[in-house]
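== subunit A ==
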Amino acid sequence: MPLRTVLDSSDISRAIKRISHEILEANSGSGDLVLLGIPTRGVELAERIDTSLADIDPGYVSNLGVLDITMYRDDSLDAEREIRPTQIPNNGIDDKVVVLIDDVLYSGRTVRAALDALVDIGRPRQVKLAVLVDRGHRELPIRPDFVGKNLPTSAAERVNVMLANTDGSDQVVIEQ
Partner candidate 1 sequence: MQVFKGVKLASGETTDITVEGSNVTKVGKTKESGLDCSGLIALPGFVDLHTHLRQPGYEASETVLSGSRSGAAGGYTALFAMANSDPVADNASVVEQVFKLGEEAALLEVRPIGAVTKGLAGTELSALGSMANSTARVRVFSDDGHCVHDPLVMQRALTYVKSLGGVIAQHAQEPKLTEGSQMNSGELSTELGLKGWPSVAEESIIARDALLAEQAGARLHICHLTTAGAVDVVRWAKARGIQITAEVTPHHLMLTDDLVRSYDPVYKVNPPLRRREDTLALREALIDGTIDIIGTDHAPHSSDKKDCEWEQAAFGMVGLEHAASVAQEVLVESGASDWQRLSEVMSSKPAEIGSLEGHGRIAEGLHANLVLVDPAASRTVAAVTNSLSSNNPFAGMELMGRVVHTIFRGKFSLRDGKVKNA
Partner candidate 2 sequence: MKHLTSIRELDSLSAIAILDNADELGAVNAREVKKLPALRGKTVVNLFYENSTRTRISFEIAAKRLSADVINFAAATSSVSKGESLKDTAQTLEALGADAIVIRHPMSGAAHTLASKGWISGSVVNAGDGSHEHPTQALLDALTIRQLKKSGSDLAGVNVLIVGDIQHSRVARSNILLLSLLGAQVTLAGPETLLPKTFLALGCEISHSFEEALSSKPDAVMMLRVQRERMQGTFFPSEREYAAKWSLSGERFKMLGSETIILHPGPMNRGFEISNEAADDPRSAVLTQVRNGLAVRMAVLYKLMAGEG
């Protein structure tokens, strides 16, 4: 199974930094920002974007959480249905700018589920989407606001994202 590395460790660091700048720019600052990582790897990405925002903006107040979407999925996967904890920051999401963060954007169904979950938790003022990799093949009208890398792929290919704290190293590879 041939592997091709499309992002290495320094590419990923640069992408995280750029996304952080773009978030601040689009929001005119860090006010009312809430970052919610979608398990599994969206969580580490959110943590790193959170750290990066703190580095860039001295006035940044972290409102970091986790949004598990297992109970909102619309597909009938046979995979082990382990429900992970959802942690919403103390100030909630009402009237906030929620940035959903995930590693790969593909069909868009995960994000659709995340939007449904958000609606049951509160009423954000705005919801934005940040992903490390957009590999195309959307099945729903969903588009990201912040992208690390656009990666056209064929459906037969597998995109593997590895992150330092979760997998030991930072890289994105494609398996044929």
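The definition used in the following text is that contacts are C-beta pairs under 8 Å (C-beta built on N, C-alpha and C of every residue); 3 or more make two chains touch, one makes a residue touch a chain; residues count from 1.
How these were chosen: all candidates are chains of the complex that A comes from, given by their letters.
The structure displayed is predicted, hence computed values, not measured ones.
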**OP:** Scan 1 or 2 and return whichever one touches subunit A in the complex.
**Re:** 2
**OP:** Going by the contact rule at the top, pick out the subunit A residues touching candidate 2 in the complex.
**Re:** 68, 71-73, 76-78, 80-86, 116, 120-121
